[in-house]
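Presenting subunit A:
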Amino acid sequence: MKRAKAFLSTFLLALFVYLSLTLAAGMPEYSMAPEEPWSQIIWSFEEFVLGISVSLIVASLVDHILCRTEDFRMMNPVRWGIILVYSIPLFIEMAKANLDVAYRIITGKIEPAIVKIEPDLESDLGLTFLANSITLTPGTLTVDIDDKKSEMYIHWIKIGEDPTENIAGRFVKWIRRFAE
Partner candidate 1 sequence: MPGLVQIIQFLILIGLMMTAVAVIIFKDLISAAIALGASSLLLSLEFFVLRAPDVAIAEAAVGAALTTAIFIFAIKATERKEGYE
Partner candidate 2 sequence: MIDIVLEGIWSPIVFILVILITTLVAYILYEMGNPSYKRTKHKGEPFISGNRPPKDIRKIHVPGDNLFWGFTEALKNYFEPLVEGHTGKLNDYMYWVVITLAVVLIYIYMAV
Partner candidate 3 sequence: MSFDIMLHTPTFILAMPLLFAFLTILVSKFSKKFGEMTFLLGLLLTGFFVFLMSYRIFTDGGWIYTFGAEEVTTRNFFRITFIADGFAALATITIAITAIAAGIYSFGYLEKEMSSDKFYTLFLLTLGGVNGMVLTGDLFNLFVWFEVTSVASCALVAYENYRGRSVEAALKYMVLSTVGGLVVLFSIGLLYGQYGVLNYALLSGSISRTFLDKLALALLLVIFAMKASSVPMHMWAPDAYGEAPGPATPFIAITSLGSLFVLFRLLFGVFGVGIDTAAIGAILVILGVLSMFVGVTMALVQNDLKRLIAYLSVSQMGYMMMAVGVGLATLNTVEYQNFGELAMKGGLFHMINDGVYKALLFLSAVAVIHKTDLRSLNDLGGLAHKMPYTTMFFLVGALSIAGIPPMSGFSSKLLIYQSVYLYNPILAVIALVVSIITFAIMGKVFFNAFLGPDQGLTDGEVSNVMLSGMAILTAVVILFTLFPNLVVSEIVTPAIEALTGGVLP
Partner candidate 4 sequence: MTWPMMVILILLIISVIFNALGTIGLHRFPDVYTRLHAATKCTTFGTIFMTFTVMAYSIRRYVIMTDGTKFLNMAIHTFVALIALLITNPTGAHAIARAAHKMGIKPEKAVKDDLEDKESEVS
């Protein structure tokens, strides 16, 4: 069962990537009937066949890499929708932090420190999302992460109060929705 789920999820990811790469590479234009313009947009039959067979091969080869654990939560499409929504607050945070860092670059006012935060997340995926979000917002940078516990060490360009809340608090509540 686990193997089947892993195979299926790898297959779907592979097929998704392949099809999105070959989108809009349909039939050649001159052989296209004028009444069906979509045949140019979507995929040709051969493309589909190749995509599915390639995905099958890849899935059978590397399925043990994508799914190392028994955790198949991310197969739920709702969670991917939440990730898309999450990108909006992330982007806003990034913009704000970028302006802040731009100010610091010009004035040179920095007060760096490495602080420890303890977000309340368990899964690898959630922690990775959090760490990458933290790293993407300028001003904070994940230096290290504990292999076992949910502890991170953040390089903060301007030290402030209550690091766990100030750095991670905004992201954690979003990440918990799709990764936990």
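How were these candidates chosen? In short, all candidates are chains of the complex that A comes from, given by their letters.
Note that in this section a residue touches a chain if its C-beta (ideal position, glycine included) is under 8 Å from a C-beta of that chain, and two chains touch if they have at least 3 such contacts; residues count from 1.
All values derive from a computational prediction rather than experimental measurement.
Asks: In this complex, work out which of 1, 2, 3 or 4 touches subunit A.
Replies: 4
Asks: Inside the complex, what are the residues of subunit A that reach candidate 4?
Replies: 20-21, 23-26, 40-41, 94-95, 97-98, 101-102, 105, 108, 110-116, 131-133, 135-139, 141-144, 153, 155, 157, 159
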